[in-house]
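Note that one protein chain of the assembly has been removed; the remaining protein chains are unaltered in position.
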Amino acid sequence: MSFNTFGRVFRFTTWGESHGPALGAVVDGCPPGLTLDEAWIQPFLDARKPGTSKFTTQRREADEVKILSGVFEGKTTGTPISLMIENTDQRSKDYSEVAKAYRPGHADYAYDAKYGFRDYRGGGRSSARETAARVAAGAVARLAIPEVTILAYVSEIGGDRIESFDAGEIRNNPFFCPDQAAAARWEKLVDDARLAGSSLGAVVECVATGVPAGWGAPLYGKLDADLAAAMMGINAVKGVEIGEGFNAARLRGEENADPMRPGAGGSPEFDANHAGGIAGGISTGQPVVVRVAFKPTSSILIPQPTITREGEATELATKGRHDPCVGIRGVPVVEAMMALVLADHKLLHRAQVG
Amino acid sequence: MSFNTFGRVFRFTTWGESHGPALGAVVDGCPPGLTLDEAWIQPFLDARKPGTSKFTTQRREADEVKILSGVFEGKTTGTPISLMIENTDQRSKDYSEVAKAYRPGHADYAYDAKYGFRDYRGGGRSSARETAARVAAGAVARLAIPEVTILAYVSEIGGDRIESFDAGEIRNNPFFCPDQAAAARWEKLVDDARLAGSSLGAVVECVATGVPAGWGAPLYGKLDADLAAAMMGINAVKGVEIGEGFNAARLRGEENADPMRPGAGGSPEFDANHAGGIAGGISTGQPVVVRVAFKPTSSILIPQPTITREGEATELATKGRHDPCVGIRGVPVVEAMMALVLADHKLLHRAQVG
Amino acid sequence: MSFNTFGRVFRFTTWGESHGPALGAVVDGCPPGLTLDEAWIQPFLDARKPGTSKFTTQRREADEVKILSGVFEGKTTGTPISLMIENTDQRSKDYSEVAKAYRPGHADYAYDAKYGFRDYRGGGRSSARETAARVAAGAVARLAIPEVTILAYVSEIGGDRIESFDAGEIRNNPFFCPDQAAAARWEKLVDDARLAGSSLGAVVECVATGVPAGWGAPLYGKLDADLAAAMMGINAVKGVEIGEGFNAARLRGEENADPMRPGAGGSPEFDANHAGGIAGGISTGQPVVVRVAFKPTSSILIPQPTITREGEATELATKGRHDPCVGIRGVPVVEAMMALVLADHKLLHRAQVG
Partner (left out) sequence: MSFNTFGRVFRFTTWGESHGPALGAVVDGCPPGLTLDEAWIQPFLDARKPGTSKFTTQRREADEVKILSGVFEGKTTGTPISLMIENTDQRSKDYSEVAKAYRPGHADYAYDAKYGFRDYRGGGRSSARETAARVAAGAVARLAIPEVTILAYVSEIGGDRIESFDAGEIRNNPFFCPDQAAAARWEKLVDDARLAGSSLGAVVECVATGVPAGWGAPLYGKLDADLAAAMMGINAVKGVEIGEGFNAARLRGEENADPMRPGAGGSPEFDANHAGGIAGGISTGQPVVVRVAFKPTSSILIPQPTITREGEATELATKGRHDPCVGIRGVPVVEAMMALVLADHKLLHRAQVG
């Protein structure tokens, strides 16, 4: 089954393919009376937009969003908000090769196995272009959670980690990197991979501050479970951690504890945040911390053995435009998914508890 | 909002607390005509059962399941299957301390912040006892996917990894460990932690073989996204990986590729399985591989600073029975969640594609 | 697919068959802190209980409910509330006839066509006994909507309508009839049908007062659409009307209008309530009015032509215990479904609008 809706009460549905006329999202369940126009959404799309540096795909898309419904006199009405982004750079290209054979690591074979055929132009529905719709929807979600600040960044590319953190640096380099020195190293690292026709993986971290204690839902709508689904559903993601993540498996109980002390204003103060702001599926009031692993782009110029649709052996190198490190542009997407999950859980919480 | 249902067409709903009279699951959407009785479910529960070695909690529960509906003359009827497990060892204990103060790392504070109060006896709804309901439901799910074999095991405790793999060893030791030498080391490791009043984390791996290509659903009901939600929703889990997971972020595109070659019977043969059997959210026919990080049990005898319900400083050590390494008993739970997700996706696939 | 869950944020799942050991409901999403015990639920079950007069089935069931989870120290905790009712009068009976042939008007043939076989004892899952679970769940729902008063009654049996309305009369007769004279006529009417081995249909009306303006949801979660689904999903129901219902199709626009005037306390006063308290899928603050048609019980002693499971012609008369007018006991069930829908929409409304 196709299933293109996410969320329980703050929901969105996306549609569109890489080379169709447009793509979009329908955001449903948004609270009424929020100030919304295209100008609010556009900067988030611009941050994700391809073609802005040599470290991303050279496809040129304006990624201009149009609001087609759900807003009246500059405010959300509470009815569905339809967001559309037209595709403008579906470059005429020869797709005969990719139509006939499966790109290793791509969804080509799996789509054919499921549906019997596929829209092979630019990856069709499995293209990273779909994430533009998530980013647009995420911009709307932010309006529903003004108390929350969301910040994502790349913490690692090709195994090279950041060693310092300066939030002010994140938008100063093409990598969303909070460490000036790491950003400088990554310029060469990513460019070398690009020139070699290869690609690199990356780790994106995302921190949401201002989430009050109490959002989330035991036991099958846990905040962390929904975040895991949200992040693992992004193209190219292979791993998700909350707080200490896999490292927690290597700590002893007393090392992983988050002791509490009386804090200002009645809320507790925590000595640590190994839990990443979530206990028992419910937010604790600490920052919510998620870490997401992006695999290296499967589209590489280095030929790989593969098979044709008829099952015969062949070799394939993915020509054309691609991101040498798709994790970089994952930053605005991870932020959007965080916003969408939190908006949903804020509304769910007040549904039950008032 | 409370949300205790999982799945889309093969669904289950769990209920029950640690110290209530019983707990259970209602399995809905199960195909009709499958042979089911209590004897089929019981061994899965027995594998999860506490009190079987000194490496698990000493609570003694028979964990006997009763089927209350949905089965007639030994076969599933297609209507809801109600499974109930009575609690028999809710030892009379003094809960006054835990009623008054929050155990660090536990859900105590978050539940109070959300609901205003909580059932503090044994952790209430946030107790690992709830996983018995998942295991029972998972046993039913296995009937719907006879083509699939699911095998989980502990690959790492307290940072000590297995170095060899022998499936036959897994049930020969109290750790579900496939490496005899590691199991021997872990005896001392876990016992030392237990005696020190501490606890250890663990990593559980799960492999499902026999999953045909084509299960899963782009883009918000991806097989990997649903697996991530399923696993992250288990108590104490802080990380989930599919296939290469976080390591994929450290590989180059050509290292992470899964080249294909013509295989027997029309299906391709893959040179590698970095993808963990899922591409674009859809199964590829390779084994589905998931890795799950369990944090060390938060219940430790080493006192931690914390606060009372009134917000005053205090110290708390969790007395009473606890698992020194809760990840161990996570093995049957991870297997159950894998079965439940796969059963759902098998049915979803045939809903859309026939 | 089997689908036994109803509701969006205030949800319940029912399970159980006529002749299994028990039946029940799991209520999920209930607000925390509400005072709940078995004594609150029992009177609602007693109102639905069979065997209380000669006008209902002679099956004797105590219908005692047990709360198995979700309540602590007399209050709902916000986690799932498991309600169980044991079956005590599954009289040993010869089911060989009904096992072999299909009772006309019953679900027997449809179940076999869908599932390949069926639990034929007392109708299995399609038995009206299932409605006990709805009534128990509905009693919980009422706690979430203390501002609302729900009142249902029988307005018509076998085509004989009430001509006056006195709410105080409703519980004074075995028919939930608000008209003393009609109740007297119905005694003979229903008894004659019973003695003739026949059965009668009925119309149940339900009025909810105190519903504030604003509950409901355009456009596919409309309050009236959800009420229609809730009522049509009750056994034996064949029609649902809101407000003027089918009669609205026979009125002119000016006759069907509900003119508004300034009312006390800022709310409008309406000159009429043809709309039944719902406009555009959203409550208007007027009483919500629903009318539900119950067909005559299909189980009659008058033999009907039918076929066997092997497709051969035969005749069948339903022996044993049955309700001569199943609509009568539908009154508490209709009230329960009204409460469940309203509780869900109250929570949904505050989810979006706060």
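We call the chains A, B and C, going by the order they appear; numbering starts again at 1 in every chain.
We take it that a contact is a pair of C-beta atoms (placed from the backbone, for glycine too) under 8 Å apart; a residue touches a chain by one contact, two chains touch by 3 or more.
Just so it is clear, the structure is predicted and the values come from calculations on it, not from any experiment.
Interface note for the absent chain: among A:P50, A:G70, A:G214 or A:P324, the touching residue is A:G70. Within the set A:E61, A:D119, A:E205 or A:E241, the residue that contacts the chain not displayed is A:D119. Interface residues of chain A facing the missing partner chain: 1-5, 9, 11, 13-17, 20-24, 26, 28-30, 32-33, 66, 68-70, 72, 75, 77-82, 84, 114-119, 124-125, 347, 351.
Touching the omitted chain from chain C are residues 1-6, 8-9, 14, 102, 104-107, 109-111, 113-116, 125-126, 130, 156, 158-159, 193, 198-203, 212-222, 224-233, 235, 238-246, 248-262, 266, 268, 271, 274-276, 278-285, 293-300, 302, 304-307, 311-313, 327, 348-349, 351-353. For chain B, the residues touching the chain absent from view are 8-9, 29-32, 78-79, 218, 347-348, 350-354.
By definition in this document, only the chains that are shown with their structure count from here on.
Using the average of C-alpha coordinates as each chain's centre, A ends up farthest from chain C.
Annotation: 26 Å between the Cα-based centres of chain A and chain B. Rounded to whole angstrom, the centroid-to-centroid distance between chain B and chain C, based on C-alpha atoms, equals 38 Å. If you average the Cα atoms of chain A and of chain C, the two centres end up 45 Å apart.
Within chain C, the positions touching two or more other chains are listed as 9, 29-30, 32, 78-79, 347, 351.
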